[in-house]
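Comments concern the structure below.
Only one protein chain is missing from this complex, and each of the others stays in its spot.
Lettered A and B in written order, each chain numbered from 1.
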Amino acid sequence: MLLTLAWRNIWRNHRRTILTVSALTAGIAAIVFLDSYRESTFKQMIGVVTTGLVGNLQVHGAGYQDNPDISTVIPNPAQTMAKLQKALPGAHLEERVVGYGLGGSARDSDAVMILGIDPAQQDARSRLFKVVAGMGLGSAPAHRAVVGAGLASRLGLRPGSELVLLGEAADRSMANDRYMVSGIAKTGSGDLDDSAVFLQLKDAQSFFALGGAIHEILVRLEDPGAASAGPLAAARAALDSKSLEVLSWSQMLPELKGMIQQKRNGQYGMDFVVFLIVALGVLNTMSMSTFERTREFGVMASLGTRRRRILGLVVTESLLQGLIGLVIGVALAAAVLHAVGSIDFGSMAGQDIGGVRIPSTVTLSLQARAIGDAFSTAFFIALVGALWPAYKASRLAPAEATRVV
Amino acid sequence: MRSLVTFAALIVALPALGAGPLPSCPSGAGKPDVAALVERTQHLLEGTSSVATMTMQIRGPTWSRHLKMKVWTKGRDYALVRVLEGSPRETGMMTLKRERQLWDYLPLAGRVMKLPSAMMGDSWMGSDFTNDDLVKGSSLVDDFTAKLTGAVQADGHQAWRIVLAPKPSSTVVWSRIELDLDRTTCLPVEQRFYDDEGKIARTLRYSDFRKIGARDFPTTFTVLPSEKGHSTTVTYDEIVFDVPIADETFSLQRLQRGR
Partner (left out) sequence: MRRLLAMAWHDLWRRPRRTLINMSAVGVGLFLVILYSSLMAGFMGSAKDDLDDTGMGHVEISAHGWRAREEPSKAMTDPQALMARLALPPGSQVGARVVGRALGSSAHGNQGVEVDGVDPKAEGELSAYFNDVRQGKRLAPGDDKGVVIGEKLAKKLKLGLDGRLRLMVQRADGEMGAGLYRVRGIFHSISPAISGERVLLTMPASQALYGLGDQASVVIVQLSHPEQADDLAERIGSALGPSFDVVSYGRLLPELKKMESLISVMQLGIALFVYFLVGLGILNTTLMSVMERTREFGVMMALGTRSRRIVALVFGEAFWIATLSVAVGLTAGLLVSWFGQTHVLVDFGKGLGEGFDFAGTTMRTAVKLKLSVPAAIQASVLVYALALVVGIYPAWRVTRLQPAQALRAA
């Protein structure tokens, strides 16, 4: 009843409504667009991290993060994997061996990072590297290596070339061996492209004299952008904290985390300015329209309408307008986001932050967080814009109100 | 970490003891000629040619391991080290030094790899020597000014203490080196390397003096870096001096053949 009345009321003076709603729509659209742009970017960035080298969480031997010594290991990976899987059902786990050494070809030699991976554990969620020439490790026999593209070009390696590795093993002896390059890969990180050598887990374990031990277990959650606090706590509870450590991507890459935080803060500043401007415009329009209707309310009051009902009517009208503004604004933003499609993320394209390459383009989509922000903005503006003038109007004595021109 | 006292100097040097016209030791002299003493030590540390077998014991805070090696040297510029015994994968590994460059022969890979300059600061064979140590040598005579500071008691030896201050023209990172020489044999007992703040950055100890050929000879030396718990000890098992060694021994071709 109140709703129908309010609905009819706002179309009684449609010009006024259109003015109010248009201001709100433009503002909502702006906020939704900016928010979606930012959150799309972050999601993509975090996705690169959690699907790449780092994962959502990592388990190491205790102390490995601070001092990644080749002999700090997870001694019994199978058991630890089983415990983790139980604590984090649905998560995808990968074993890894990580070490450093010297890689040499017939032409040259250079410092390398040696990563032992189990190709069978690489699923759709892992985007560690993309083979650009030759083959991956999946079906390769033992003693095959996939080499980062930058390293390959510096050492003059091609699929089929020979790669010699030298490094210090866990027993402090000098590990050395020869591998055949099965493929050249791009990893999404410039640092890694320039230094990475991927081996089969077993090859890496024997190279570094690790026996069955490994250095890391990567945890990839179902949603790459998922918050890590919950799973982190679950994993920590499941594992022996004396011999093992569990870290989230943000703990391993504080630089990236800081970067995202910086961007967010920066954009919050801008958002806030936009919000103020929108709020101001809408508040002005709304409060003015309510004030100008003082006479109307006076008439209503003198006809016996109760104060509370007037107040309710005004607020309902305002909220209705807010709702219209919200719907049109979000639709408008969605349309613009869709029309823009993707943005060349020029400022950071191809840049490494904490070893993670920022994607060059960001696909924009409407983000739930943005709609949430827009909703609260619209609600807040509509309510505040109407409440004070409505309260004022409802307080006027009928005679006084009708006298006002 | 460590630097400059060159491993090359060590492995090249001591064998020279038994060789050549080594200045005589002014044993017991009231106040010896410092320059002569240093020159003698320097001479000691720069031999002509030698073939030796040695054991290297590397200790870390929680681990220790050893390597048996054969070493061929020719002057300051050429050396070849071959691992005779170590972990299975290291046996047969070789390091060739030619002037200021290093190559490794990797037995499992069956290949030779040149060490890039970026790796020069890294540990050689996991020891407390760096690759850099193998490559460069400083000359006690050319790079330092020696001064006798007195007679001391060092490691059970009556010793002369000589302070070596780097000459302005040198490229030595130490602020000074203290060298303790046995008064009767003039053999080095201990060498201490000081940093800019006057703290010991590295210590080199000579021990197990044995008669090799005509002379006494320290057959063990130990490097103590400033990191706690680390040390590397090299012990000579067998040494032959002044043997003619073909230049081909120090050639890359030979290294590539892995023998």
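Everything below uses one rule, namely that a residue touches a chain if its C-beta (ideal position, glycine included) is under 8 Å from a C-beta of that chain, and two chains touch if they have at least 3 such contacts.
None of these values were measured; they are calculated from a predicted model.
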| item | value |
| --- | --- |
| Touching residue (missing chain; options B:Ser175, B:Thr203 or B:Thr235) | B:Ser175 |
| Options B:Trp103, B:Phe193 or B:Tyr236, residue touching the unrepresented chain | B:Phe193 |
| Residue touching the undisplayed chain, where the options are A:Ala120, A:Val273 or A:Ala335 | A:Val273 |
| Residue numbers in chain B that touch the chain omitted from display | 1, 3-4, 100-101, 117-118, 120-121, 130, 132, 135-136, 166, 168, 170-175, 193-197, 201-202, 226 |
| Residues of chain A in contact with the chain not shown | 15-16, 19-20, 22-23, 26-27, 30, 254-255, 258-259, 261-262, 265-266, 269-270, 273-274, 276-278, 280-281, 284-285, 287-289, 291-292, 295, 346-351, 353, 405 |
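One rule holds in what follows: only the chains that are shown with their structure count from here on.
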| item | value |
| --- | --- |
| Chain centre separation (chain A, chain B; CA means) in Å | 56 |
| Chain B residues touching chain A - in the complex, by the definition given at the top | 58, 60, 63, 65, 86-87, 89-90, 93, 104, 106-111, 113-116, 118-119, 123, 125-126 |
| Residues of chain A touching chain B in the complex | 102, 104, 108-111, 162, 164-166, 168-169, 171-178, 209 |
